[in-house]
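A single protein chain has been omitted from the complex, and every remaining protein chain is retained in its original position.
Coming up: chain A.
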Amino acid sequence: MMLTKAHPEPSKITTSPRTPESLIPRPTREKVTLWIILAALIPLTLASAEHIEFDLRALGGGFGDVANLLARMLPPEVNDPPRVFELLLETLMMALLGTVLATIISVPLAFLAAANTTPHPLVHRGARMLITMCRAVPDLVFAVLFVRALGIGVLPGILALGLHSVGMMAKLFADAIEQSEAGPREAVRATGAGRMGELIMGVLPQVIAAWLGTCIYRIDINLRTSVVLGFVGAGGIGFALQDSLRGLMYESAMGIVLIILVAIAAMEIASIALRRTLLNPISAGPAPRVPDVSSALLPPWSGDRRTRTIAGFLLLGAVIYSLIHLRINPLVPITSFGELAAVFGRLFPPSISGAEELLLPAVVETLAIGLVATVIGALLAIPVGILAASNISPARPIFAAARMLILVVRAIPELILAVVFVAAIGLGPMAGAMALAVETIGFLGKLVADSIEEIPVGPLEAVRAVGGSWWDQLCNAVIPQALPQLIGHWMYMLDVNIRTSTVLGVVGAGGIGFLLMESIRTLNFNLAGTIILLIFAIVFMIERISAWIRKHVA
């Protein structure tokens, strides 16, 4: 309207055919969907909180217990350092070997699952389905089953990490293949190469960097997971932690937790450094010309070629050393196939005998824990994430503190948090919900901070240029631009939290995991089969719902 008055010939510059009659825009379909979902979410969350008897007063009372517990944890001590060190090494090796195993499985699976390299659409469907299944069964569930099949030790842990990681790695590998350019492949085909040649010479060089990035990211995640696998007897430092907790030796438990935190933080720093040196080679730009190429048929030993070669040999050495140190025969997954098949076979036919009354409430409880944790977690994580984004954070020290908080929370595995909350507020779903909510600060906070840092800087400058305050910048430039990502991240977080809440029962923090552990302990494998199918169904359903919502809202 203002424009019409100011401009002498409005009809020439107006692109819209008619002026809107109202000053409020008609809501778009996406907006309406979003509001409906939000409106449904509030009562759903309240009902869920009611259902798991979530009570902030209990938390207040729990503070005393936590303080008490912390006091008993201090000063941290390490009993039997050589043993703890040995277990830590074992944990690191499990994470490494699990990731290597997952990579070995994921590479061929990814080629079958990528739409542009699959031999047949049906194979594509089948491979994608298999990948989703690997992702849907929590690593701890795999670990419990493998411990049953192969006995207590590191091997079940490695297999569990490996199989579950396939769910993420093969998916990301396949996505990278689908994003690769078709041109180089066509060129390789035009030289008369066969199918394998086309994939290895035309596709692999294009995706290898993305794959490496995925592997490094995954080994980080697997280290976090492998510290808790000991809880179910699958090797590593989790053994020692559980020993200490069972023996009520809280000082030594604290000592172990601190060692775990240091190891995870070190791995995070190492993975950042690795990513920098391996994925952003200096020679991506023009390198100095080699004066006399014809005498040398191999490239000169430039800095990053040296780094890559050394990294490759170190990795190979570490894998071989780990296999020898843990006394693992690399063929054991094949040789013990019989036992594995037997245990998995006993899960069938699934039955619900012995838990008819318990299954449905446990499923509802699991979903409720996940939802409550994600809502509370988001309320905490979004402010933290905003403060941890360098382009909007009000002051340098606040930025640093927020980033530090995120880093520290991320370093604590959720099961350890759950143990702490169980100790503080007693067994039950509320402890699980609190653990997941706190964990969400680290996970969602980082996603929020990173996506805010990636928003285009233009609008932010524009708001600053008209003299907007910090709040103006936040509300007018940051939130509108980052909103679709924030919704996407929140849905992903819900997905992750519900998946995790299926295993919280392992430490008595509520949900369906408790039933699962009980059924395996009492050798009721058919019930365990039912529960695993249920977990799979829940995870699959949540994944579909979040995909739908992301498509229609974000």
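Keep this in mind: a residue touches a chain if its C-beta (ideal position, glycine included) is under 8 Å from a C-beta of that chain, and two chains touch if they have at least 3 such contacts; residues count from 1.
Everything that follows uses one rule, which is that contacts and distances are computed from a predicted model.
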item: Name per UniProt, for the chain absent here [options: "ABC transmembrane type-1 domain-containing protein", "Transport permease protein", "Phosphonate ABC transporter ATP-binding protein" or "Cytochrome d ubiquinol oxidase subunit I"]; value: "Phosphonate ABC transporter ATP-binding protein"
item: Identified contact with the non-displayed chain, of A:L23, A:A71, A:A190 or A:V457; value: A:A190
item: Touching the absent chain when the full complex is considered, from A:P27, A:P81, A:P205 or A:P480; value: A:P205
item: Where the unshown chain meets chain A, residue by residue; value: 183-184, 186-194, 196-197, 199-202, 204-206, 208-209, 283-287, 289-291, 293-294, 297-300
